[in-house]
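One chain of protein is taken out of this complex; the other chains stay put.
Coming up: chain A.
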Amino acid sequence: MMSKDALSATPTEAAGSNTVFARFDRVGKIFKLPGDRQIDALEDVSFTLGRGKLVGLLGPSGCGKTTFLRIVAGLETATYGTVTIEGKLVNGPHPNFAFVFQQANLMNWRTVLKNVLFPLEIRGEVTRASIERARDLLNLVGLHGFEDRYPSELSGGMQQRVALCRALVYDAKLLLMDEPFGALDELKRMEMHDLLLDIRLRTGVSVMFVTHSISEAIYLSDTVAVFSKRPATIARFIDIDFPYPRENAMRYEMKFTEYEHEAGRALGIAR
């Protein structure tokens, strides 16, 4: 559909930073089913992700955008195509990535703080300083005082904030999020949007997130990649020309509505 060069020329250069963080080259996935049937889940997805950029993958439910995200995360392997991070080919989970799941995915037997520290435990990097960092992150997301509670004592929104802290605790360079706020109500979601943007601003982490909410994609992203129906491929890239930090008033601007229209047309749900 769209050539990969078209995007690399837009968001990265427009923002004045030229460093490429990740390159996706004709990534595709075919699921084999019993009886010679197969599902083409993903087809020829190509683009480059600039360092520190935030790209929203927007598409209808079940279209294969999650499959793409999971391939990037190394949780699934591509049938063809390549993922290159900082010049190196990726096949398998990457130490500098963090994945945020649709559900908070917390361990109910660990306290909030221990949940956040889990990635560091796996890496053998629990130190006084890293525990301090975990506490700072929990403060940042407004969970001060909940360090020693168990997940079952928290609301859904609080749990998802813990999951976000867990993803950020080890200085990941790329944050991959699979509909991270889908299980939250509208107000909580808007809160989380600003929180995510704030964290990105402070840490400079690159972010790719999957969503089926048009407004969420526009509000958060440098660039929205609109996926077509299955087999999923990128139908259109939309650069969102709003400055950061973004404010909720932006949602009611004419330009925001125009972006929504553009995304709607690309999704085939608006004329």
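Here is the rule we go by: a residue touches a chain if its C-beta (ideal position, glycine included) is under 8 Å from a C-beta of that chain, and two chains touch if they have at least 3 such contacts; residues count from 1.
In this text, contacts and distances are computed from a predicted model.
Of the candidates "ABC transporter permease", "Dihydroxyacetone kinase subunit DhaK", "Polyvinylalcohol dehydrogenase" or "Sulfurtransferase complex subunit TusC", the chain left out of this view carries the UniProt protein name "ABC transporter permease".
Checked against the full complex, the candidates A:G74, A:G182 or A:G264 give a single residue touching the omitted chain, namely A:G74. Within the full complex, the residue among A:F24, A:F68, A:F99 or A:F181 touching the omitted chain is A:F99. If you put the hidden chain back, the residue from A:Y80, A:W109 or A:Y244 that touches it is A:W109. In the full complex, chain A touches the omitted chain through residues 73-75, 92-93, 95, 97-99, 101, 103, 105, 107-110, 118-119, 121-123, 150, 152.
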